[in-house]
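Every protein chain except one is present and positioned as in the full complex.
Here the chain labels run A and B in written order, and each chain numbers its own residues starting at 1.
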Amino acid sequence: MSIAERVDQTPTVPPDEMAVPRTSRVRLFVEQRVAFAALVVLVALPLACVLAGVLPVQDPNLQVPTVRLGHPTTDNWLGADNLGRDNLARLLYGGRVTLLAAVQAVGVAVILGVPLGVLAGLAGRWVDAVLRTCMDALMSIPPLLLAFAIVGVLGPGLTNAMLAVGIVMTPRFQRVARSGARQVARETYIEASRAAGCSPWRLLWRHVLPNASGPLLVQISFSIGFAVTAEASLSFLGLGVQAPQASWGSMVRESFNVIRRDSWQIVPPSVAIAATLLATSLVGDGIRDAINRSGGGRSAGARL
Amino acid sequence: MSVLELDRIVKTYPAARGLLGRGRRRVTVLDHVSITVEEGETVAVVGESGAGKSTLGRIALNLIRPDSGRTVVAGQDLGALSATQLRRYRGVMQMVFQDPYASFDPMVSLEDAVCEPLLLHTSMSRAERRREALRLMERVGIRAEQARRFPNELSGGQLQRVAIARALATRPKVIVCDEPVASLDASVRAHVLNQFREIQAEDRVSYLFISHDLSLVGALADRVAVMYSGTVVEQGSTKEFFAQPMHPYSRRLLESVPEPDPTRRRLRLVDGALDAAAPVADGCVFRHRCPDAIDACRVAPTLLPTAHGGMVACHLASSVPVRAQDPRSLQQDNGPAPDLGPW
Partner (left out) sequence: MRDCDAAAPLLTVSDLCVQVERGRGHSAMDVLTDVSFDLARKEMLGIVGESGCGKTMTSLAIMGLLPRGLRITSGSVLLGQDELVGRSSAELGRIRGRRIAMIFQNAARSLNPSFPVGYQIAEVARRHLSMSRRAAAARAIEMLDLVGIPRATERARQYPHEFSGGMCQRVMIAMALACGPDVLLADEPTTALDVTVQAQVLALLRRLQEDLGLGVALVTHDLGVVAEVCDHVVVMYAGEVVEQAEVEALFARPGHPYTQGLLGAIPRSEHRHRPFNAIPGAVPRLGGWSSGCRFGPRCIHRSDACQRPVALNAWGPEGSVRCVRVGEVGG
């Protein structure tokens, strides 16, 4: 039987034909225009708040009696509140407070939730079971109620309120980190690195966490939105920001007090909160879709 | 001194538990399995799904701990090492996995992946590591610009060759190959197999080659061990095994391999619903499916030497006087010897 001649091992195909450029997840994200636009907003808004001191914005605490409860004019783009303070300025300076608070809350949740989640995902059944029970217990309490309780113990103030919100959000992060860690731990490349002699710490740091980070990023973006809303709610109820500090939540409360006299006042802070929430959700969706599309790093191309 | 010795390995797993975890039944995945690999040798472990071959491969590397039995690699009993000592000893034994895409971290470049074992086991500087990694990859035919890429950018055959390079980084004495070409296209398998051969010739590495593909094993391995349901049923040199398989399961296995020659159709197309073997509580593991089973098979046979240097665990095989010069006596007792094609 005649068979093909012996062939040498050097491929005669030029290398470019065989290698497929990797579609990075960043690229996949950017290609989703809505999510990208949302990200732009999500970056622009805090940037504006942070740079408020440099931008040509009025003094948020300056009370100008003549324009009390004024509607948008060329001087006051978003009008003025009941004490004559410029709404745009208050929105931007207040935004600093709100957004920083949201980052604090999410930070607390990540610092508490992720290590506990990774521990639950990688340690034995008992540890996992105990942690799950604790987290379930935390989650079964209505979030704001839990926040009240913590604030009640620690005292009012924005930092305490955000600590409370962070604790409330911890179970979700724990869950996401746990399932991510568990899934990655079962992958063959973890076994391969173990076989090569990797220590558990190196495995965790170099291999498990980077690969489990996708869902965590999604969770972070959703949680920022939640934290903003939570801050607004708590400040609205007087448990968060204390006067004279302003935040979006306190602005909502103040405009709520005068809503009978002027219904415009509530619009700027509400729109700001809603826009942030929408933007974070869209960004989260975008990250999740980009991760799903990249197929978790497997070889692309249709199976024929 | 053998480079790998698996001595009476036993491994069980808890079966699905009944309500309240009362059912303490355990499933035996490996039942007193012993296999030895000498220096520079390739020993193939063949069997079908459920035989326990992959578990055995992982026990050889101590990725899974056996319930009892010893694993001795290059003279060192792995069970006697502490966790840290074991980690440091891992340079001596390495593994190549079945699915190359799954065995690489998708977020790590190939160069870094091959550097990792060097980082863990040598005191090379970063630059030295990278040079060595590139040299290793060049040896398996992967050029420098490909080395910078990520796993999903290479073809299966190329990636498996990088896996070999990674396994060689620490100059191991033994490499466990778990079905390394099963997921590759037929036209590229040869590249990888030739690579294995070359490396063995140059470095005197030993292989524990796990495979279900008998034609491959016939061309590659020096010795063969056949496993069924957690037990080694036959062992021997490849030539002897293919010339004269002693165990009924080995014969059945060889008969079932489709032969690429349409003029010699030899699949005994006897349609018997003989799969779905239930786990056997006692006696020979194969007795429910064995066409030649006798009463004596209720007692598990032990692995006994045969006349031509192999070992077989079968009452029938060892009770028949085996004459190496007279294969026909075997035929009369056990039915016509199957036609085994070009082997």
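The rule we apply is simple: a contact is a pair of C-beta atoms (placed from the backbone, for glycine too) under 8 Å apart; a residue touches a chain by one contact, two chains touch by 3 or more.
The shown structure was predicted, so the numbers you read here are calculated from the model rather than taken from an experiment.
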Omitted-chain contact residue, chosen from B:139, B:212, B:288 or B:308: B:212
Of B:11, B:252, B:287 or B:315, the residue in touch with the unshown chain: B:252
Contact with the hidden chain (one of B:220, B:246 or B:313): B:220
Hidden partner chain, residues of chain B it touches: 48-49, 155-158, 185-191, 193-194, 197, 212-216, 218-220, 252-253, 255-263, 265, 267-276, 342-343
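Basically, only the chains that are shown with their structure count from here on.
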Chain B partner contacts - residues on chain A that touch it in the complex: 9-11, 15, 18-22, 187-189, 191-199, 206-207, 210-211, 296-300
Complex contact set, residues of chain B against chain A: 61, 63, 87-88, 90-91, 94-95, 97, 99, 101-108, 116-117, 120-121, 141, 143, 145-146, 149-156, 158, 166, 170, 191, 194-195
